[in-house]
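Complex shown without one protein chain; remaining protein chains in place.
Per-chain numbering from 1; labels A, B, C, D and E assigned in written order.
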Amino acid sequence: MRPSGRKIDEMRAISVETGITKHAEGSCFIKCGDTHVLCTASVEDRLPPWLRNSGLGWVTAEYGMLPRATGSRNRREAAAGKQSGRTQEIQRLIGRSLRAGVDRVALGERQITVDCDVIQADGGTRCASITGGWIALRLAVDALMKAGDIKENPLTDHVAAVSCGIYGGQPVLDLDYAEDSEAGTDANFVMTGAGGMIEIQGSAEGATFSRAEFDQLMDLAEKGVAELVAAQKAAIA
Amino acid sequence: MRPSGRKIDEMRAISVETGITKHAEGSCFIKCGDTHVLCTASVEDRLPPWLRNSGLGWVTAEYGMLPRATGSRNRREAAAGKQSGRTQEIQRLIGRSLRAGVDRVALGERQITVDCDVIQADGGTRCASITGGWIALRLAVDALMKAGDIKENPLTDHVAAVSCGIYGGQPVLDLDYAEDSEAGTDANFVMTGAGGMIEIQGSAEGATFSRAEFDQLMDLAEKGVAELVAAQKAAIA
Amino acid sequence: MRPSGRKIDEMRAISVETGITKHAEGSCFIKCGDTHVLCTASVEDRLPPWLRNSGLGWVTAEYGMLPRATGSRNRREAAAGKQSGRTQEIQRLIGRSLRAGVDRVALGERQITVDCDVIQADGGTRCASITGGWIALRLAVDALMKAGDIKENPLTDHVAAVSCGIYGGQPVLDLDYAEDSEAGTDANFVMTGAGGMIEIQGSAEGATFSRAEFDQLMDLAEKGVAELVAAQKAAIA
Amino acid sequence: MRPSGRKIDEMRAISVETGITKHAEGSCFIKCGDTHVLCTASVEDRLPPWLRNSGLGWVTAEYGMLPRATGSRNRREAAAGKQSGRTQEIQRLIGRSLRAGVDRVALGERQITVDCDVIQADGGTRCASITGGWIALRLAVDALMKAGDIKENPLTDHVAAVSCGIYGGQPVLDLDYAEDSEAGTDANFVMTGAGGMIEIQGSAEGATFSRAEFDQLMDLAEKGVAELVAAQKAAIA
Amino acid sequence: MRPSGRKIDEMRAISVETGITKHAEGSCFIKCGDTHVLCTASVEDRLPPWLRNSGLGWVTAEYGMLPRATGSRNRREAAAGKQSGRTQEIQRLIGRSLRAGVDRVALGERQITVDCDVIQADGGTRCASITGGWIALRLAVDALMKAGDIKENPLTDHVAAVSCGIYGGQPVLDLDYAEDSEAGTDANFVMTGAGGMIEIQGSAEGATFSRAEFDQLMDLAEKGVAELVAAQKAAIA
Partner (left out) sequence: MRPSGRKIDEMRAISVETGITKHAEGSCFIKCGDTHVLCTASVEDRLPPWLRNSGLGWVTAEYGMLPRATGSRNRREAAAGKQSGRTQEIQRLIGRSLRAGVDRVALGERQITVDCDVIQADGGTRCASITGGWIALRLAVDALMKAGDIKENPLTDHVAAVSCGIYGGQPVLDLDYAEDSEAGTDANFVMTGAGGMIEIQGSAEGATFSRAEFDQLMDLAEKGVAELVAAQKAAIA
């Protein structure tokens, strides 16, 4: 019934390649099916002005899509002269999600910027960015700890994200683009490895949804995030 | 226990004044406690390019805060030369929420722009904008129907929104600024008059939240939205 | 003969409500007929770079119109990404006018920003902004003096403004939009309570005007400003 | 008593060179003392959108200062990414002033853009731009008439401008920079050859000014504009 | 003697992977040593306004660097709100170079946009972009021909580029970053498969260079481009 032939609660294939650029402190190339995102984590000693001398670190994120990551070419945001509202909304979500898994005192007065650039899009780019962004962040933190720059691990848990939705009247896990563009309801769930909720965003497209339906989406999300966390563990091993 | 002395499930006082500008097709000034928002609905015959000759109408929203709506003065966005990511995120939410209650075929080929300008902010400005914006939209639609420009009512139901959060470890209804800035979890719920869910946005600040806690927030939200819908009914009567 | 039925030298009804936002140091909502402007004065300790350590204070102004303050909706300047030439011209005029009534040594090293946001426009918005902006400024200064932050009153006199024009060949006082859009000549006069001239801007639309005609406009303006100053006195009493 | 040694009612030396670029339909280089402005008039068949098929023509103006037209270098506006409020205010004034001397029906459906670029500034650049801009406009109109593109002369009269001010307590004609930066009151007068008033802009810097003083400034301005109009006549002869 | 241990006239290892995104009509991932660029070619039916109904096609290019393609993170151009002068200069060069190998009549009224996004930078990114961009362009053209949309091959020859420079007083081929940042002279050569010159850009850094030295750089470039063309042939085979 799903365009991809997947089962209701079946994730797309996940693959992660780490260390894919020689410059970044942490990096990975994550593929969730045909959604491919390049994630890098850059460590800098300077902090945003409002945090200087606060004893706290900062983790932030930026998101972009290459112009031809999609079926038809989109205008390059740098050429357009601004990031779209959608881009800003997504990168604010990624940053907020990753920070939820960081002890900013333990991080110390430094900033880590996680860049998520979508090379190929097939639905769920923000979720793949969070899941892959966490791996890049973790690798950068590992490097800082190995170098002795950080004593205590500032990452308190895994952070991963998945989208679920109601497609053809049926709650399904890990929407691809074909499903996403038809789904009646679309929801993103960001969770920790321990199953704590960080961020929930559910949105009706057309019909509204009920609490019962939303409960089913949460069940699916918990299953999906557990698989993503397992993939994260394998990648950083 | 709440800074305002309100009970756990007590909304702030709601007041709505309609028809507050002589130019707009629909308008209201909504006060949710000390959060005051001016909402106008403007009807135009032109549509965004991608909808021309589609037989469908469009409802969109813009959001702004006067520079001194807040405790300290913010830079005027027009002077800064762009709308912040936060502003764009909010106005996208308002537009999406209102459209969820509109039959765009019945609306016909016209656009209604709902402007929500915050005169005074004390938490929950996006929710007040949705609730008040719906009233302005409804008044504009009433005018169109009275003039015979629309035959069938294109508004399928009320749309209203409230924020809930976990403050001091306790789920509470309708966060004000003092609570919002301290809350461990903050969630916005947009619902219809019939209780259908349109949009759910929950976000952990600091600690994560559990499904049980989120259920309690939803209970509170259902109570709050019911009161808001009653206030909408009184306002348009 | 005037569309409103007013006499040649009759002002529109003036009303002023003060203290209309809990955050600003000074604020008022001024109505000159159907032109309604919200004015706030915000006190800040920081100064523009070129005044730091000069011993002088600064008063500046910003002006905006809500998108639907007018008969048809205007594009929101924040969304357009810049303030129009008209907006900049008006806010420069407001700031210059208010500063003409300020002893900047007595003000001390602080900045007061007066925001004038037009909620409903019916002609004469820049004049109403100056007249109402002065009230907000005065209330902020009163608060500073009451708190002991300023010893000597830095406001040297009232500042108020009115527009006059030649409508149907006849000089008239206090143009409303219906008159303004038809007037052959349009002039704005900014004066002090003592009747000193701060700013005169007269502009021919179509036919030129003579010195004799301009003299008649000044006579009308003196009468109008006297009434505005009386309204200011009543408002701050 | 004046820094330049000029008499109270003495203009600076005026010189005009016409035809100074081979491309523009009309052009001149005007020198008012040490203020030097290059003016070109460009004729185009296209009109702004709001005038298409109206039967009316349009005259507009743009103003710029070369970065080192002044004592210290100013940032290039093209590099800064926007025109300052001052620039926009000036170019709006130039366009409005020139249009006051144009019969837009006789001009027909074409646009003439007058560019005024200040090569060297010594006070009074907006006035020199209007006076020189009119010459460039007239030369472009002459060319259109000679070519038979326009039958009837669309220019109804000369348009010229001069600044006056109160310097050292004394009303003086044609302020240079040394005077302008010290003047208590500064006023610009735009008039026709027949002495009709097009635009009056008077502004107090520091002390306010009286009606009697303003009358003296107008007397001076009438004398000055008459001399400028004579210079225009000589230039286009 | 070279930091990489390469011989004077030795290119870095070249690898090309084609078809690396499912959406673009043509694509490749080109590696010239540690410089890695993703190139996509997007075919669109719409043309820039100045070419509509001209019977000619258009090939254009855009260039970008991921923020962490370099040793330290650069600001994202989309966030900065504009493309740097360097970026614009490079993308103009890429577009001009590729067009030199295109018969725009044979291409017909369509536009092909070549996007070159640098994933990892180690010197010579503009040259790798041209060489890889040509492959993406060729693959897109192949697809158009296979689909019967184009009858005659519009690509007249290969286009490839290499940089040479004077490093340590010695002309060397294919500068990497370590050499580029120290080189006294840096030159980029764009050539066709037949050895015709399309673009030469030589620039002294510090000392000037002589015609004899420039001749040596051209010799090296001819050798390098021949190897790049061979790699292009292998990639599209």
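Just so it is clear, a residue touches a chain if its C-beta (ideal position, glycine included) is under 8 Å from a C-beta of that chain, and two chains touch if they have at least 3 such contacts.
Not measured: the values here are computed from a predicted model.
**Student:** If I'm reading the header right, one chain is hidden. Which shown chains does it touch across the whole complex?
**Tutor:** Answer for the hidden chain's contacts among shown chains: D, E.
**Student:** Going by the contact rule already stated, which one of D:82, D:151 or D:233 would touch the omitted chain in the full complex?
**Tutor:** D:82
**Student:** So that we can see where the missing chain sits, which residues of chain D does it touch?
**Tutor:** Interface residues of chain D facing the absent chain: 21-24, 27, 34, 38, 40, 42, 44, 62, 64, 66-73, 76-83, 87, 113, 115, 117, 119-120.
**Student:** Could you please point out the chain E residues that touch the chain left off the display?
**Tutor:** 82, 85-86, 88-89, 91-92, 96, 100, 187, 191-192, 194, 196-204, 207-211, 214, 218
The rule is short, and it goes like this: only the chains that are shown with their structure count from here on.
**Student:** What is the set of chains touching both chain C and chain D?
**Tutor:** Chains in contact with chain C as well as chain D: not a single one.
**Student:** What whole-number Å value describes the gap between the mean CA coordinates of chain B and chain E?
**Tutor:** Between these chains, centre-to-centre, one finds 51 Å.
**Student:** Roughly how many whole angstrom separate the Cα centroids of chain B and chain C?
**Tutor:** 33
**Student:** Would you pick out the residues of chain B that each touch at least 2 other chains?
**Tutor:** 81-82
**Student:** Under the stated touch criterion, can you name all the chain pairs that qualify?
**Tutor:** Touching chain pairs, listed by label, are A-B, A-E, B-C, C-D.
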